[in-house]
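Contents: one structure, followed by commentary.
A single protein chain has been removed from this complex, and every other one stays in its place.
So, subunit A:
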Amino acid sequence: MYLRWALRSLSSRTRFFGRRPESFLMEARVGTLLSGYASSSISKALGFRESLFWGSRGLHDIRYQIDQERNTLAEEPLDPFSLVADELSIIANRLRAMVVAEVPKLASAAEYFFKMGIEGKRFRPTVLLLMASALDMPLPHSVVDGVFHSLPNELRSRQQCIAEITEMIHVASLLHDDVLDDAETRRGVGSLNFVMGNKLAVLAGDFLLSRACVALASLKNTEVVSLLATVVEHLVTGETMQMSTTSEQRCSMEYYLQKTYYKTASLISNSCKAIALLAGQTAEVSMLAYEYGRNLGLAFQLIDDVLDFTGTSVSLGKGSLSDIRHGIVTAPILFAIEEFPQLRELVERGFDNPNDVDAALDYLGKSRGIQRTKELAQEHANRAVKAIEALPYSDDEDIQMSRRALVDLTHRVITRTK
């Protein structure tokens, strides 16, 4: 009898013990994770939950059990990625379905990077889904997004769509970038242009972009369409800024940060904002979402720059050094130039000569370039955290957990070693 009643409550959207049924799933899911189960599938979570109700004692005992879990969970370290793991698989499957094309060759080209195993860390979709959860506050009025969406499910799938669109835009830009850079590998496998030729890589990028546009249009929210269309423009502008700099621009930190915003942070910041807009949030909250994404993206790129020099070792020169070898001047070098103006001359020469690379590394090691870049990254990470903290308070468990996960992500971005 308890089970039937509980299941009925689960299928309705009413609050259950003051919390939504999904929160039980979330807790149960996390619970199974903590118990060391490999999979966090919903059926397992349900099973876990069912077992709660077979207890012959009253419901108040169950509530006690759950409260105990809640306290335990608050102290456990969060894995942001596992919080959204199920949704990520759903999105990945939808992405693969969306890039199916009439022409087989185009399809295999487009889905090249969505194949199992090389989808990347799926960092962006993770951020976006967590942001969606973090902003899942009930609004004073029931009109969301200008249209009455009666089911929270509908909002969620629209927000998932943003995550899919973001991934498509990102992969399209990767495909074109690899053509532009004559790259041979990407994500540990042959780049598409290397494997199938430049032509198909250019086409596949165009195809993904057009699919993203169609998906964008289907959301029927012109502000969101605007935002993400602007992102595509920024990606192009950033790439061009990188390709065609005067020597004065190459040594300018301001130019570098602007380019970095365009190339890296614009996508994540504007899609965070889009998530907020779809949820019908105010302009202030949308700006906070934007600020989180922007600062997270910048922090990410700055640490990326450092790692290119330091790699998995703290000492210099163990990194791949691919930036400097391609003549790309990044933040550590720019900081070092402030201390060693002679370095500027090397930069202007380009780094075709390996001796120049060694000399530059030498200056870099003597300077505070690496440290200052890390400090700048930390500053952006802190601003990202502040943006989350400035969000309107909510006592909802899931919302708090998602926000903690977003904060945790900023730490991971800073402390990661690859």
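The rule is simple: a contact is a pair of C-beta atoms (placed from the backbone, for glycine too) under 8 Å apart; a residue touches a chain by one contact, two chains touch by 3 or more; residues count from 1.
In the analysis below, contacts and distances are computed from a predicted model.
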- From "Translation initiation factor eIF2B subunit delta", "dihydrolipoyl dehydrogenase", "Tectonin beta-propeller repeat-containing protein 1" or "Solanesyl-diphosphate synthase 1, mitochondrial isoform X2", the UniProt protein name for the chain not displayed is "Solanesyl-diphosphate synthase 1, mitochondrial isoform X2"
- Query: Which one touches the absent chain: A:Ser157, A:Ser218 or A:Asn353?
  - Reply: A:Ser218
- Identify the residues of subunit A touching the omitted chain, counting contacts across the whole complex. 101-106, 176, 179-180, 198-200, 202-203, 205-207, 209-211, 213-214, 216-222, 225-226, 229-230, 232-233, 235-237, 239-241, 243-244
